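The structure appears below as structure tokens.
The complex appears here minus one protein chain, its other protein chains still in place.
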Amino acid sequence: MNKTRLEAFSDGVIAVIITIMVLELKVPHGDELASLAPLVPVFLSYVLSFIYAGIYWSNHHHLFHAVHHVNGRILWANLHLLFWLSLVPFTTGWVNESHFTAIPVAAYGVVLLFSGLAFVILTRVLVVHHGRQSLLAKSIRGDRKGKISVAMYAVAIPLSFVNVWIACAIYAAVAAMWIVPDPRIENAAS
Amino acid sequence: MNKTRLEAFSDGVIAVIITIMVLELKVPHGDELASLAPLVPVFLSYVLSFIYAGIYWSNHHHLFHAVHHVNGRILWANLHLLFWLSLVPFTTGWVNESHFTAIPVAAYGVVLLFSGLAFVILTRVLVVHHGRQSLLAKSIRGDRKGKISVAMYAVAIPLSFVNVWIACAIYAAVAAMWIVPDPRIENAAS
Amino acid sequence: MNKTRLEAFSDGVIAVIITIMVLELKVPHGDELASLAPLVPVFLSYVLSFIYAGIYWSNHHHLFHAVHHVNGRILWANLHLLFWLSLVPFTTGWVNESHFTAIPVAAYGVVLLFSGLAFVILTRVLVVHHGRQSLLAKSIRGDRKGKISVAMYAVAIPLSFVNVWIACAIYAAVAAMWIVPDPRIENAAS
Partner (left out) sequence: MNKTRLEAFSDGVIAVIITIMVLELKVPHGDELASLAPLVPVFLSYVLSFIYAGIYWSNHHHLFHAVHHVNGRILWANLHLLFWLSLVPFTTGWVNESHFTAIPVAAYGVVLLFSGLAFVILTRVLVVHHGRQSLLAKSIRGDRKGKISVAMYAVAIPLSFVNVWIACAIYAAVAAMWIVPDPRIENAAS
């Protein structure tokens, strides 16, 4: 099986996830600048979730760049990743509805944590399928960034009960770390 | 006519179906863990419907892997399948709204039954077009899994009037049976 | 410019249009079979609109099969078609909300009429670009079906003020005429 449809389907799901989140941005009732004020945190959480969706799309793009063929196991590892990503609009909405209280902010981190784990699993399944000597396996050896992200989410989740802004800062820090594209695959593939 | 657009269109429709179902996960009003409790069955039905959408996408992917060309009849057999799949978010929503009562759970099964039949029809139309001696025809000969699924739905629907959880267990069992990708096509194509 | 992205974009828009219409199917409040009764006309109008979206996608597929290259004018003729198609969920919803009264049923026909005209225009623009001696031009010479459809809509719209069911029957008749794929292009292309 070739990878084209897996890529196209993932692109479709992530594209819809990104645009569904815009629906969270409810049109304000007033027509003054002040009526935008309550939207500011909503907007910021939209920006963060947009960036996360962008990171996963970008990393997915990088990862599958080095993939040659897929099997049923890879299809399901990929669907598993898309499942957790599809919950991001839900937790983003809950964080906004609750005005950034502990449980929703922690739940946002839990979904990020499972998305991160799902990406690590997808990477492993791909490496097993392509062999440990493949370009793919070499280019992601160690996958340090993925593991660090998962560790940071695991730290952020309990910290959201201490102070939600610490947790949010950690989520933003992980995002910042990922925006720089992974030079390992880019180098190996060039 | 080539199959590329049929695949791309199907990918698009299934991707939107999957993400529309997330909209069913209404953000809870409270910000405590307890406020997630009423969402648990909703979440589980979302998971099941997500898996069903994933199964159909995955089987569609497997099936069209061995397809070489399409005609108008195949386009419509495929649209017919997409029609029934597009009703899954509706029946999922009804099951959730009604808190798992008999008629909605049976309706969920009816949509699965017709989706299953639509997949069987699509398979037949493809076999007729490619010829009984084609790789496609050989690889799906008998299509036992498809027929068993349809039979299990047909059993589950009346049983939902006895006990909805029996019906739900059968729906889950069919899903479990399908998550394992179809080795017949994979073997024939390799 | 090649036609790949125009096809992919059109597939995406039509896929979203089809699935947005499912959102019109509001989950009933009761959990009895009788609570589905008020949904029957809604369901039928959803089926008709789904078929129309399928027809346009299928005809688009057939038409672009014979297309070799596109230009800016073709992009906009295609966007013009997508614009009218994107209004189908709106008129479908209005017909349902109003329980099939004259003006909404006529409006449904107006959107179909403009969609039909947009398809005729797209066909013309493509023929001009490919030349009157091209395979494309020969295969759609006359485009009788397209013109008959437009004429039938033009008849149905005023008739919806006499009896809405006559108009609906004409809309369904046009759909039935189109479900049979266009043998002209299929023959010419084979």
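Chains: A, B and C, in written order; residue numbering restarts at 1 for each.
As a convention for this text, a contact is a pair of C-beta atoms (placed from the backbone, for glycine too) under 8 Å apart; a residue touches a chain by one contact, two chains touch by 3 or more.
None of the values given here were measured: they were computed from a predicted structure.
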item	value
Chain not shown: contacting residue from A:V16, A:L122, A:L136 or A:A167	A:V16
Residue of C:S35, C:S98 or C:S134 touching the missing chain in the full complex	C:S98
Residues from subunit A at the interface with the omitted partner, ascending	7-8, 11-12, 14-16, 18-19, 22-23, 25, 27-33, 36, 47, 50, 54, 57-58, 61-62, 65, 179-182, 186, 189
Contact footprint on subunit C, counting only the chain that is left out	1, 5-6, 8-9, 12-13, 15-17, 20, 71-73, 75-76, 79, 82-83, 86-87, 89-90, 93-94, 96-98, 101-104, 107
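Simple rule for what comes next: only the chains that are shown with their structure count from here on.
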item	value
Euclidean distance of C-alpha centroids - subunit B vs subunit C, Å	26
Per-residue multi-chain contacts in subunit B, two or more chains	8, 12, 15-16
